[in-house]
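One structure is given here, and the rest of the page talks about it.
All protein chains but one are shown in place.
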Amino acid sequence: MNRHLLSINDLTYEDAVLILDTAAELAKISDAPVKKLPTLRGRTVVNLFFEDSTRTRISFEAAAKRLSADVINFSAKGSSLSKGESLKDTALTLQAMGADAVIIRHGASGAPARLADQQWMTGSVINAGDGTHEHPTQALLDAFTIRKHLRPGQKDLSGLKVAIVGDVLHSRVARSNVLLLHKLGAIVTLVAPPTLLPVGVESWPVEIAFGLDLVVAKSDVVMMLRIQRERMADLFFPSEREYSRQFGLNGDRLKMMQPTALVMHPGPMNRGLEISADSADSLQSVIVEQVANGVSVRMAVLYLLLGGSPLSAENSKVLSDKVVI
Amino acid sequence: MSKLTLIGGITAAGQKLNITISGNKISELTIDTPVAGNEILDITGSLIIPGLVDLHTHLREPGKEDAENVESGSRAAVKGGYTAISAMPNTDPVADTAGVVEQVFSLGKAAGLCDVFPIGAVTQGQRGGQLAEILAMAQSAAKVRMFSDDGHCVFDPLVMRRALEYVKMFDGVIAQHAQDPRLTIDAQMNEGEISAKLGLKGWPAVAEEAIIARDILLTDHVQSRLHICHVTTAGGVELIRWAKSRGINVTAEVTPHHLLLTDDLAESYDPIYKVNPPLRNVRDVEALREGLADGTIDIVATDHAPHPTESKECEWQAASFGMIGLETALSVVVKTMISSKLMNWNDLVDRMAIAPARIGGYAEQGKEFALGNFANITVVNPNKTWIVNKDASMSKSRNTPFHGLELPGVITDVFFNGARVLQDEKVIGKI
Partner (left out) sequence: MTNVMNGADISRALRRIAHEIIERNRGSENLVILGIPTRGAFLSARVADLIAEIEEKPIRRGTLDITMFRDDLRMRAPKALLPTEIPLGGIEGTDLIIVDDVFFSGRTIRAALDALGEMGRPKTVQLAVLVDRGHRELPIRADFVGKNIPTSRDEIVKVHLTEIDGSDEVLIEGQR
C-alpha cells in the first residue's frame, strides 16, 4: 500500500478490499467491550484542518484514539490562501513535532499532494477532503456501508447500481466515490444538470442522467450530494424549487425505490432541498450508520498506512534509546 | 577604433560568414579570412544569428524588484541570446504614463545589456475603463509603439475598438491578452479531462477564442493593427489563420512553454506549471507548432514572468501564474520546432528576431547581417546540449518549469550594439 492516501487512485483493488475487510473486523471489535487497541501506541497523528469539519475531524480523532495514537488537533483556519502561515511552514512545524501521520482537510484541491510530495515532512499524509478534488475515506466508508448491506460476505460491489445525485462538479465525495465504486465493480450513474457536471466527465467510467426519476427505480443505492444554496447565485440552477423538483429525493421518489435499496448522504444535509425529511429518516436511509462506519474505516486506514512503517528519521533519533522493539 | 572579426561562423541559411565589428556596427562581411590586424574570435562550427527580440517580458520594475528588475531581466535576456526585450506594463505603478515608460526605458539604458522597449498600458491602471495617455507614451523618449493590458484582457468591446482606432495615429499596435474574464472566474487550469479529475477550476479554450474572434472583427472594421499575445489553443490558431486569409492586419505570438508542455503536468499540483494562459492539451500543442511553422503565428515571445519562491511554494490555488523563460526560449524552440523538422534555422530567426522587431517597430533590431547595421549578433552552438538548472538562472526568480531538462542549443556569445555582453556563456555586465 502507498505511504499516503491522497486519492482513491493511490489504492489498488486489493488495497481497497483489504481496507474494507480490516474495517469489518475492527467494527466487530468495537462492538465488543474492547474500545481501545494498543496498535499505534507512541505514534503521533495530527489532525490538520484548514476548513471546519467537525464531523470528519471527530471521526478521525476517535479512530486514532481507539488505536492508542497520540492525537494533536491543529486547526489552521487561515492558510496561505488568506495570508496566514504558509503550508510549508505548517508542514515544517508538524515535522518538528514528529508527526507520523497528518490528516489534512483543506479548501484547495491538491493541498495534501503538496504536503506529501515536497520534502517538507516524512510522515504519511491522509486526505480528509481537499477542495473539489477528493475525499477518499468518505468513499471508503460509503463502500463499506454498501457492502455490509447489499453484498454481505463478499469482497466487492460487483454489479450494484449506484446513483450519485447532485452537485458533482464541486463534490470531492463524488470524485472519490466514482473512482472507488468503479474499482469495486459497481455501475455508477451521475444524476445532475449539465451545469453541475465537470467538462471532461465524458472520460469518467459513469453513465449520466438528467433527472432522478430516470434512475431511482433501478438503483440499488441512491447517494445524495449536498447542494449549496450559493450555487444558485453562480447560475448553476435557476431556483431551489426547480432543482428540488428534478433532482431532490422526496417521498414520491422514495416509494419508487426498490425495498432493499439504500439512501445515502455524506452530510451535512439540506433537508427540503436535495433530500426530504421523510427520505432522510426512512428505513432505507443508512445516513446515520455512515457516520458510525466512518470510525472503523478510518481506523483501518490508519492501521494499514502506519503499521510497518518505520519512525520518521527525526523521530527515531529522539526516541531510539527509549523504544525497545 | 578596434576591430573584432568573428571567423568560422555559419549563418542560419547555412553560409560561412566572417563578421567584422567596428565600434557598434558591422563594418565588414567576408567569406574568406579577413585581413590581418583585427582581433579574431574563432567560432568555427557555431551559428551566427541576429540577436533575438522578445515582445513579451515581465521585468517587475518598478514595484516587484524582489522578483526581477530591469538589470537582472536584461542579464537573463542576454544569457538567452536576446538583444532586445519588451517590458510589459503591469508593474506597480502601472506603465500607463509617459513618466513610467521613460523610467523603464532609462533603466534599460542604464543596465546597457540589451534594448529594453517599454510596452504601454491600454487603459489607466489596466482597469479596462478609461484609455491611458497612449499618445504621450508614443511621443515620449521611449517611443512606445505597442500597447497592452497584459495580465488583463481589454474586455469591453467599445474600449478595445477605441484603442485600436487611436493607435492608428502612429502605426501603433494593441497587444491583446485574450481572456474573457467572466468565463475564467477563479480559473486554475485548462478545462478538460484533467481539470475534471483534479478538481481544479477549468479555464475553457473558448474564453480565449471568443476574444480573439471579436478583436479580429473589430480590427477589420476599424482597419487597425492587432497583435494576439500568447495564443494557446487550436481554435485560436484557426481563427488567426482565417483572419490572415482575409487580409486582416493581425499578428500573433506563442510562448516556448505552450509549444512544449501540456496540462497533464498539473497532476502533480506543483504550481510551477501554473501559468496564464494555462497549459493546454496535446492537440493544441500540435496546432501551435503547425501554426508557428506555417507563419500563422508570427513570432515566439517568452512571457517571461518571474515570481519569488514563496509564490510557487504553496497550494496551487494560492500560487501566482507565470514562468520565467528568457534563458530557455531558444533551446525550447530548437527542441520543439527544429529537432522535429517543422522549421529550419532561417524560420527560427524570422520568428524570434526579424518578425518581432518588425511588429514592435524596433528599427535597429532583428536585421539580417549587412554593412552598417548595428552589430546585434548571437552565437549558438547548435550541436551542444545543456541541462536547465534553475539555481544558475540570471533571473532573480527560479520559477522555470524546465529545471532538470536537457535542451539542445548552447548560446555562447552575444554582441549588443557591438559590445560583447555574453562571453563564453557568461554575462559581462557594464562596469
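Should a chain be cited, it is by its letter among A and B, assigned in written order, with residues numbered from 1 in that chain.
Rule of thumb we're sticking to: contacts are C-beta pairs under 8 Å (C-beta built on N, C-alpha and C of every residue); 3 or more make two chains touch, one makes a residue touch a chain.
Predicted model only: the values in this text are computed from it and were never measured.
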Left-out chain, listing which of the shown chains it touches: A
Touching the absent chain when the full complex is considered, from A:Ile72, A:Leu92 or A:Leu304: A:Leu304
Contact partner of the left-out chain, one of A:Thr39, A:Ser53 or A:Gln246: A:Thr39
Positions on chain A contacted by the hidden chain, ascending: 1, 18, 21-22, 25-26, 28-29, 32-40, 67, 303-304, 306-311, 325
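Here is the rule we use: only the chains that are shown with their structure count from here on.
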Cα-centroid distance, chain A relative to chain B, in whole angstrom: 46
Complex interface listing, chain A residues touching chain B: 79-81, 86-88, 106, 108-111, 113-114, 117-118, 130-134, 172, 175, 198-204
Of all residues in chain B, those that touch chain A in their complex: 191-202, 204, 268-270, 310, 313-318
